[in-house]
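Take a look at the structure below.
For subunit A:
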Amino acid sequence: MGDGGSGNGDGGGGNGSAGTEQAPSITAGTAPGFPPFEMKEGGELVGFDIDLFEAVVSETEYRFDGWSEFEFDSLIPALTNNNIDAIAAGMTINEKRDQTIDFTDPYYSSDQAIVVREDGDFSPGSLSDLADRPVGAQKGTTGEGVVQDELVGDEISENQYNAYDNYVLAIQDLQNGNVDAVVIDVPVAETFAKNRPVEIAFVYETGEKFGFGVRTDDDELTSALNSGLSAVRESGRYEELTQKWFGE
Partner candidate 1 sequence: MTLLRVEDVDKSYGDEEVLNGVSFEMDRGDVDVLVGPSGSGKSTMLRCINRLTEVDDGDIWLNETHVTAPDADVNALRQEVGMVFQDFNLFAHLTALENVTLGLKRVLGMDAAEANERAADHLRQVGLAEQSDSYPAELSGGQQQRVGIARALAMEPKLMLFDEPTSALDPELVGEVVSVMRDLAERGTTMLVVSHEMGFVRSAADDVHFLDGGRVVESGPPEQLFQRPEHDRTEEFLAGLQSRAPE
Partner candidate 2 sequence: MSTGEPSVADEVRTTVTVDTDRPWALAGLAVFWGWLLIRWTNDFLLPNSLAFPSDRSFVPVAPFASAAESVGAVAASLGLFGAPLDVLAGVLSFFAGAIPSLPPLARGAWLTIVLTVAGIAFGFVLAVPLSVARVYGGRGLRWLSLSYTELLRGTPLLAQLFVLYFGLPLTQIIRTLPGVGVGMVPGTAVWVAIIGFTLNSAAYQAEYIRSALESVDAGQLTAARSIGLSKVDGIRYVVLPQGLRYAIPGWSNELVYLIKYSSLAAFITVRELFFQAESIANDTFRYTELFVLAALFYLALVVSASLLMNVVEERTAIPGLGGKRRA
């Protein structure tokens, strides 16, 4: 399985919780299909999170041992079960997650975009306009949280919410007409709006922030990543990366 990002096979690598060794190695998990944060290009794992996390780790004493790919909603159990040592997957810091895992300082802030087809038949201006419409989101994301908390039960029925393993499929199904709107992080939505026949109808402000996920008992790694993150910001590398991935 030697190819590219999927480093599940390299077994015995670093066990992050060992802690005592010099320069322990860490494995990070991500969920591609979330452009421009993480995605596959020609079999290679690329994206903002990928570059940023690798840059951050290189500022620490930890040795980076490669990426493991998961479905987004499998990342947290993978982390708590030591399958990986950190999550870099555009993961929003929220209370529920914070009870199970720890987050580093935020490295990006985002809101949720409501994406619709470009044809203009349907252009909602607020969540209540979505009443009785099939709506999609990716399993386990903040977008799903918005749908579940704000829509299901009030505006739409449970059956009108379509949950996908992946944004790309959600957008695909939007194009196919199986859902009328998809709730999705703004930067991702912008990428899709650029190269797919979809557009952002409106932005639902959640003020959410992305952080890297770390096990609760792994304070050393948390603080190392935090200082690494400041170092990357200070060196101007962070600017470069946002320019590279979000710039025109």
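With respect to how the candidates were assembled, all candidates are chains of the complex that A comes from, given by their letters.
Please note the rule applied: a contact is a pair of C-beta atoms (placed from the backbone, for glycine too) under 8 Å apart; a residue touches a chain by one contact, two chains touch by 3 or more; residues count from 1.
Just so we're clear, the structure is a prediction, and the values are computed from it rather than from any experiment.
Candidate 2 is the partner touching subunit A in this complex, chosen from 1 or 2. By the touch criterion stated above, subunit A contacts candidate 2 in their complex at residues 73, 76-77, 80, 96, 99-100, 139-140, 158-160, 162-165, 169, 172-173, 176-178.
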